[in-house]
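Left out: one protein chain. Kept in place: all the others.
Should a chain be cited, it is by its letter among A, B and C, assigned in written order, with residues numbered from 1 in that chain.
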Amino acid sequence: MFFASDNGGPVHPAIMEALAAANEGDAMAYGDDALTARARDALRATPEAPEAEIFLLASGTAANALALATLAEPFQTIYATPDAHVINHECNAPEFYTGGAKLTPVAADAGKMRPEALAQALDPARFHSEHDGAPGALSLTNLTELGTLYSPGEIATLARIAHAAGLPVHLDGARLANALAATGASPAEMTWKAGVDALSFGATKNGAMGAEAVILFDPARARELALRRMRAGQLLSKHRYLAAQMLAYLEGGLWLDLARSANARTARLANGLREIGAVEIAPEPQGNILFARFPRALHQRLLAAGAEYHLMDGDAQKGTPEEPLTARLVCAWSTPQESIDRFLQILRSLTA
Amino acid sequence: MFFASDNGGPVHPAIMEALAAANEGDAMAYGDDALTARARDALRATPEAPEAEIFLLASGTAANALALATLAEPFQTIYATPDAHVINHECNAPEFYTGGAKLTPVAADAGKMRPEALAQALDPARFHSEHDGAPGALSLTNLTELGTLYSPGEIATLARIAHAAGLPVHLDGARLANALAATGASPAEMTWKAGVDALSFGATKNGAMGAEAVILFDPARARELALRRMRAGQLLSKHRYLAAQMLAYLEGGLWLDLARSANARTARLANGLREIGAVEIAPEPQGNILFARFPRALHQRLLAAGAEYHLMDGDAQKGTPEEPLTARLVCAWSTPQESIDRFLQILRSLTA
Amino acid sequence: MFFASDNGGPVHPAIMEALAAANEGDAMAYGDDALTARARDALRATPEAPEAEIFLLASGTAANALALATLAEPFQTIYATPDAHVINHECNAPEFYTGGAKLTPVAADAGKMRPEALAQALDPARFHSEHDGAPGALSLTNLTELGTLYSPGEIATLARIAHAAGLPVHLDGARLANALAATGASPAEMTWKAGVDALSFGATKNGAMGAEAVILFDPARARELALRRMRAGQLLSKHRYLAAQMLAYLEGGLWLDLARSANARTARLANGLREIGAVEIAPEPQGNILFARFPRALHQRLLAAGAEYHLMDGDAQKGTPEEPLTARLVCAWSTPQESIDRFLQILRSLTA
Partner (left out) sequence: MFFASDNGGPVHPAIMEALAAANEGDAMAYGDDALTARARDALRATPEAPEAEIFLLASGTAANALALATLAEPFQTIYATPDAHVINHECNAPEFYTGGAKLTPVAADAGKMRPEALAQALDPARFHSEHDGAPGALSLTNLTELGTLYSPGEIATLARIAHAAGLPVHLDGARLANALAATGASPAEMTWKAGVDALSFGATKNGAMGAEAVILFDPARARELALRRMRAGQLLSKHRYLAAQMLAYLEGGLWLDLARSANARTARLANGLREIGAVEIAPEPQGNILFARFPRALHQRLLAAGAEYHLMDGDAQKGTPEEPLTARLVCAWSTPQESIDRFLQILRSLTA
């Protein structure tokens, strides 16, 4: 009953096989090999962006921070939602990679940035002098950290506001697959067609061992990103193994199949919880993350029974039994249905 | 005939098997899993350092830069040899990770720092005021970038000079295995017993897919390094796969076997070149890297025949046929003996 | 009718005389001169802190950023109010000087940080892993940016919360003199006795030409701050002229006289505005800054008549005549009473 993270699951067998298949003979290091060239082509084709520049790496935090450092200057401000990974969960990685840019939270509803709050933050009337800094970039996340999603049109609305103020747009796509699977939008529609300039394309949470990419839709800053990746120690030497993962991940639409599977498991869990009734689910889950609120006593029993997940607003062991606490429950493509059903069954029996 | 790098070879089969074996079920991410705990224990045991703190990551450049950022302040100077990887081949990674420390080259013979040059660089008489900066750390490399090696006693001599000036000592051990295999020294003798405070322990060049470690012999700065690793985007989520590599690498002394094998191949290559006679080898190779100097015309024929290696001081295609150029030839554990023999055979036939 | 800033006034005559008196013969540069030694002594004596270390410089932003860089690490978070100068008006100087620390706003009432909001921000339950960063330092401002003030007891309450969490406390004292003049507290009571570890001591706004100081009450990090000041290009060569300003500023309590004068002028302005009645003043001004809210049409006439001040929430020329806008009105020791009276007279005649 592991719902702590979609980083906890195994590597998909097809990706393991691809790694084994790649393990043959010598290959130039640092991406000058044939497999990497193929992976780059596949990553360009996925969002139908033949001009895009592709950078493989092993860490989503690094993908975000490198993209932002390439889009924004150290004397500028990056705008994101208060619970964005780049603000909240990267231990100042964007501040580090950008050389000291400011991260400024913009108000959000259910994890999604409010267009009018962004417009207000970028209002030229706020920027009188050097003291006020300068806007640098907009960073969005889809699927959001709260398990909600932006439609391509919603991304486009925010991107238009940013572009009108001269800001490029970054999309943290650690769970892009889940957002695409949920909306049915194409990768192109959700990214550059909606105004995204740089994309963190995640594979690790959705079945890879450790493979991410930055996709720069505007190749003008590609040279800069290449040098920044190197000096960040993010240019892995045996690059073919990143490439092999990414190729298998994209091959035949595996990535979207896996995301659909993770989303479906989450829906099954949500439906089960709703039936039980003693549980408040909010916001409405749209991908593979859900937040469920119920009394501490139930959390204690579930955790004691072997469930693994994080609480967002308190300690399972300290406090009154009846106080409600919020669980963050994440399903991966690999979450066994039996885990879900057993979790629901325990909860049902406890609340009966 | 691939001699371009020890980063070009495949992953050792035992390490591939370990990855496959680790690919089972869920595990807490970011190193909170049982396999990582075992790998840390194994890495502590290797240099007989039960108090040491262990940090797994996927990049040697990151291991160096993180170790140096933990040892030195941004207003200080790090001393290394002119051809050290940290000065010469990391695109300012140490400057980045330290937040702007200075890297100062110290004179070396055949890649090995001269103790008297280090003593002179650290002479208190050089540091009159804030203008002069302040010494921060010493960084050594063993096996050196020039394929030579320090004995434990030589490391100790340099470390004593550094410690006397209050500087901690970092050892870039991207090829530590090759140095140990060549000297027969134990990991403890070559590191903390000789005065090393932080070690970059490499596995990637010697058979892993992408697995490195920082070993902090003094655990006092472990918390700082943990936070620095995170904000650098170097804390990989599916940590068990780093751990699996490292465990297989250390298991039964595999790592030293592989290094011995790489060194032996290099010796075979060196001996063959010496027999041919038209080739100048310098410095004397002591591990798995050698530098061979011979006329451009020979390089042209070897490269045309499929040999892959880097030239250090010129272009194979531009210049007179008789001008001597220096090849850097690196053998890995996986370099086929036939590659070596064919390379020698071609050269022999050309010079006959 | 200049109310735009307390940075706009002239240098006090006594300080100009001190500069002229210092302009004799040669003196060692960079602070190794007798006048600087005397100024340091005077700055230690002012808050009765004989062990404190003193650093003179010419910029308040630099004083804040250097103090914070010395107190907090780049992988940590600095807490301040949303309208603090360090968050809002320094174009990322703290992020720059710290090497990428995060600045996190903590909720405030009328510019003063809420103790319970600070306690919540520092709740250990928020810091589970490296992802969550780590608390670094607390930065307070007295007089606040909103013209309100903390009593020594209020500073002490916040400092206790910070210290309990292991955080040192910085006080931005760009207008410390105004806060002391208003409360009658001694410099010691308002700083180290209340738990302040590092103080930005401002003189420029209150009569100097350009002279500020960092006072480190705990001298342990003095060497670090000295090196950080140098590498920031903040160690002025002809240091005696900073020292001369500071000595004249402190001599005979000039600084507190000037602050009392600025506060009294502000009170006169506030009283006049209250009498007129059509003006909303909030928050209640406690030092030399006040915020007055009245219709745009009145602003237009005042500005047209030569008044100089900033509007906080809109444009004087764009919008309806009746919309209320907030003026920030700042008095210095040098603000002529006639300016105040004329300003009030115009407003009175307009609202009659």
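The rule we apply is simple: a residue touches a chain if its C-beta (ideal position, glycine included) is under 8 Å from a C-beta of that chain, and two chains touch if they have at least 3 such contacts.
Just so it is clear, the model here is predicted, and its values are computed rather than measured.
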item: Option touching the unshown chain, where A:His12, A:Arg175, A:Arg228 or A:Arg296 are the choices; value: A:Arg228
item: Candidate in contact with the missing chain, chosen from B:Gly9, B:Pro47 or B:Pro74; value: B:Pro74
item: Selected residue (touches chain absent from view) among B:Ala101, B:Ala185, B:Leu236 or B:Val330; value: B:Ala101
item: Contacts of chain A with the absent chain, listed as residue ranges; value: 30, 73-76, 99-100, 129-131, 133-134, 224, 226-231, 235
item: Residues belonging to chain B that touch the chain removed from view; value: 74-77, 88-92, 95-96, 98-103, 125, 130-134, 314-315
item: Hidden partner interface residues of chain C, rising order; value: 2, 4-5, 7-11, 16, 19-20, 23-30, 58-66, 90-93, 95-97, 204-205, 209-210, 227, 230-238, 241, 308, 334
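We adopt the following convention: only the chains that are shown with their structure count from here on.
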item: Chain A and chain C: spacing of chain centres that average the CA atoms, whole Å; value: 41
item: Centre-of-Cα separation between chain B and chain A, whole angstrom; value: 34
item: Residues within chain C bordering two or more other chains; value: 74-76, 99-100, 130-131, 133-134
